[in-house]
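A single protein chain has been omitted; all remaining protein chains appear in their positions.
Letters A and B name the chains as they come in the text, with residue numbers starting at 1 for each one.
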Amino acid sequence: MEIKDLDCLYEACPIPLIRAIQTLRTMQSGDILVVHSDESCAAVMMQEWAQQNGYSIRVTESDVGEWEIYLQKP
Amino acid sequence: MPSQEIDNLLAQRQNARQKNKKSQTPYAVGLLVFLVAAGVLLWTQDARYPVFWGVGIALGFVLRSSRFCFVAAFRDPLLLKNTKLMRAMILALAVSSTGFLLVQQHYLALHPGTDAAQLPGILNPVGLHTVIGAFLFGIGMVLAGGCASGVLMRIGEGHALPWVTLLGFLIGTTWGAKDYPAWYHWLMEKAQTIYLPNVFGTALAFALQMGALAVLYGLAAWYQKKHSNDKQQENAHGN
Partner (left out) sequence: MKRWIKKAWPYWAGGLLLGGLNVLLLALSGQAWQVSGGYLLWGAGILQKLGVPALTWDYFEVYNTRYRQIIADDSVFLNQYTILNLGVVTGALLATLASSQFKWKKVKGKKQVAFALLGGILMGYGSRLAGGCNIGGFFSGLASFSLHAWVFWLFVAAGAFVGTRLLLRFLAR
């Protein structure tokens, strides 16, 4: 089970989500991707996307105005 | 969908991290005091100003709190096959259409015979200029990652990039104003403002607009469902 971190800090919506999806495509089932973003909408959008596509997701605020979004490929 | 591995990793990282995130609520309170004071000051300038101030603040608060983004409403159906924001926007349109019509009807009752373009609300002439303008706007807002209101919201969140978008907006809008006479003579001279209740009668216009919104809502919901790999939903429906 691989764990990959994706630094999307300072990137504008929707880049974090696009990059996350692209990165997930290269990963194996069971791998976890941790996206770092400071876009408030990114967390919600990824939540929506994860639910719609059957991914497990957890979001946490890692710092003031920064989020870590954990996605696991099904 | 729960995942033990994610929970473990998250717990691991959180323990390793220093948990001293500063609370900013004191600043929020301070700001609120300032906003109220500013409102009072504005009231001394013009009695209408506090309305714009108060509603503006409420709008900004709601936009940010619900992460409401008009760009995403248009972009996410294309990019992610997700229409949740679009549907929320349709709800907003349904509510405001109803309210606006009531305000307009009330105004007409007090000022019968008012020309459509002078009614409360925003009524512009429609024509090819609308087509071109909206099209350009659509491209621009997706490239910029924010629309006219999104820029304001993101500036309020502390982002630097929307200032650039704002600068671009100022340039574009003044440029457009400068070029306006040419566009007017080419496309807008004969354009009419079309107020739907004048065309269909008030009741029918209302029914048609709400009906159209309902249809669009349904289509949006269907579209997302169709492109949804939602295991939760499948399980919920008794598989």
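Just so it is clear, a residue touches a chain if its C-beta (ideal position, glycine included) is under 8 Å from a C-beta of that chain, and two chains touch if they have at least 3 such contacts.
Here the structure is a predicted model, which is why all the values come from computation and not from measurement.
Partner chains of the missing chain, restricted to those shown and counted over the full complex, are A, B.
Only one residue in the set B:96, B:114 or B:229 touches the chain that does not appear here, and it is B:96. The chain that is not drawn here is touched, among residues B:16, B:109, B:122 or B:203, by B:122. Listed residues B:4, B:23 or B:44: the one in touch with the omitted chain is B:23. Residues 9-12, 14-15, 18-19, 22, 38, 40, 43-44, 47, 51, 57-61, 63-67 of chain A touch the missing chain (whole complex, contact as defined above).
FYI, only the chains that are shown with their structure count from here on.
Centroid to centroid, with C-alpha atoms defining each point, chain A and chain B lie 25 Å apart.
Put simply, chain B touches chain A in their complex at residues 1-3, 5-7, 9-10, 13-14, 17, 21-22, 24, 64, 67, 69, 72, 75-76, 79-82, 84, 145-146, 157-159, 161, 224, 227-232.
Residues 1, 3, 12-15, 17-18, 30, 32, 34, 40-41, 44-45, 48-49, 51-58, 60-65, 68, 70, 72, 74 of chain A are the ones that touch chain B when the two sit in their complex.
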